[in-house]
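Note that one protein chain is taken out, while the other chains of the complex remain in position.
Our next item is chain A:
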Amino acid sequence: MPIDKIFKDDASEEKGERARMASFIGAMAVADLVKSTLGPKGMDKILQSTGRGHAVSVTNDGATILKSLHIDNPAAKVLVDISKVQDDEVGDGTTSVVVLAGELLREAEKLVTSKIHPMTIIAGYRMAAECARDALLKRVIDNKENAEKFKSDLMKIAMTTLCSKILSQDKEHFAEMAVDAVFRLKGSTNLESIQIIKKPGGSLRDSFLDEGFILDKKIGIGQPKRIENAKILVANTAMDTDKVKIYGARVRVDSMTKVAEIEGAEKEKMKDKVKKILDHGINCFVNRQLIYNFPEELFADAGVLAIEHADFEGIERLGLVTGGEIASTFDNPESVKLGHCKLIEEIMIGEDKLIHFSGVEMGQACSIVLRGASHHVLDEAERSLHDALCVLSQTINDTRVLLGGGWPEMVMAKEVDDLARKTAGKKSHAIEAFSRALVAIPTTIADNAGLDSAELVAQLRAEHHSESSNAGIDVITGAVGDMEERGIYEAFKVKQAVLLSATEAAEMILRVDEIITCAPRRREDRM
């Protein structure tokens, strides 16, 4: 008796070995895809979107690459997911996490073919991850007490992060900028108050950090272009025809004169409103919504600088920076908190006019103006800078740092290897495999730089055999060197997140023994 179909038509089912193979291969393919972008000499990828315009972006940010891929393999999606989370949580290490998870699965595949049960492998991986984390914890450097030293740590971390990106040419310049900007935040991880403005033109080196706030808007015509000791009212209110909000209201008139009267009343209303706003004793008015010509004229008459249509983020940030509140009603001028700044002026960057607020009350905010040859360069520069800022802001909260250049991986690998020797049972194979997967990261870094990875990694291993070695791969000179001397540092939080998420993802994929794919939902043709 043949079994009737249990699933719907297009649904498919893959079991046991086949399922495992499908997920291993998918995950490894994704890992191999981003592998070549790892490390300071990693290559970039060109991504062309299938959307309108076939927009092109060039990047070597793992998360960005994976986000834009259309992936069908469910296991590969797990990896894309972890890189996304890594990006959200710590901002950097998005490539490493995928590569490590891929290596873990590659090793697992070998073990599975030699008839070790996936559950045993998982148990081994877990022990190994725990041991590796402890190894890192033992070797962390924490300069929380010493502010001077901590700052130099941050500098080094920023440079290490940036050196794999497009900004590597001017990494010192940008690292300084990033560290400066993050120090302004005073411990908060809210990167919103760092504004990044991209203006094509000039070279990357021309990028600068501005202490004030820059609004990419124009000043109304006939209004002052420069105001000292500005009192700013930040508002979110309609400055066009203020509509009556009572439901069902409409204008119904029977003669032209009435129309004129009502129009007059409307104008009067607007005048009133402007007057009320002016009563606040301000000399700068920033609105989120449009300001029509009529009120704009009124403002110009009063010598007040009016800026219209600042976007929502701009408004919020401006409120935050100048210390003013975002107002929507103007009846009590005495209690509305106004924003203050020393100087408002129009500045030119390239060909664009921007409004610059300097000498603001809250020192937290700042703007970074990026200059570069093309949009692609600027986009990539922004992503790189964002990575650096994320890492730095996280490091300020968790001040522990590690050396870079494959050093943490070697330290972990050594400890894990030791653990494997001590562990009885089949688990030890898995633990050993874990250490091999860890070593794959320095190997990849060396490979990507066109170095002799086998030779270098062997040297490294020998170096690390002695306690407290600082050896890592120095890609620039192409030799094994002391990472502390070279100033290559990484944040502990990033490494820990890479380790834990990669293990978690590998475990998740390993546990699967069956893949059931539902029939794709039929989409109605919208064309």
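Methods note: contacts are C-beta pairs under 8 Å (C-beta built on N, C-alpha and C of every residue); 3 or more make two chains touch, one makes a residue touch a chain; residues count from 1.
Simple rule for what comes next: contacts and distances are computed from a predicted model.
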From "AP complex subunit sigma", "Neutral alpha-glucosidase AB", "T-complex protein 1 subunit epsilon" or "Vacuolar protein sorting-associated protein 16 homolog", the hidden chain's UniProt protein name: "T-complex protein 1 subunit epsilon"
Chain not shown: contacting residue from A:94, A:223, A:367 or A:394: A:394
Which residue of A:207, A:223, A:384 or A:501 touches the chain not shown here: A:501
Residue in contact with the excluded chain [from A:17, A:32, A:72 or A:352]: A:72
Chain not shown: contacting residue from A:44, A:216 or A:325: A:325
Residue among A:90, A:197, A:305 or A:475 touching the omitted chain: A:90
Contacts of chain A with the absent chain, listed as residue ranges: 1, 3-9, 11, 13, 19, 23, 72, 74-75, 77-78, 81-82, 84-85, 88-91, 117-120, 126, 189-192, 236-237, 244-254, 258, 261-262, 264-266, 269, 316, 319-320, 325-329, 331-332, 335-336, 390, 393-394, 500-501, 504-505, 507-508, 511-521
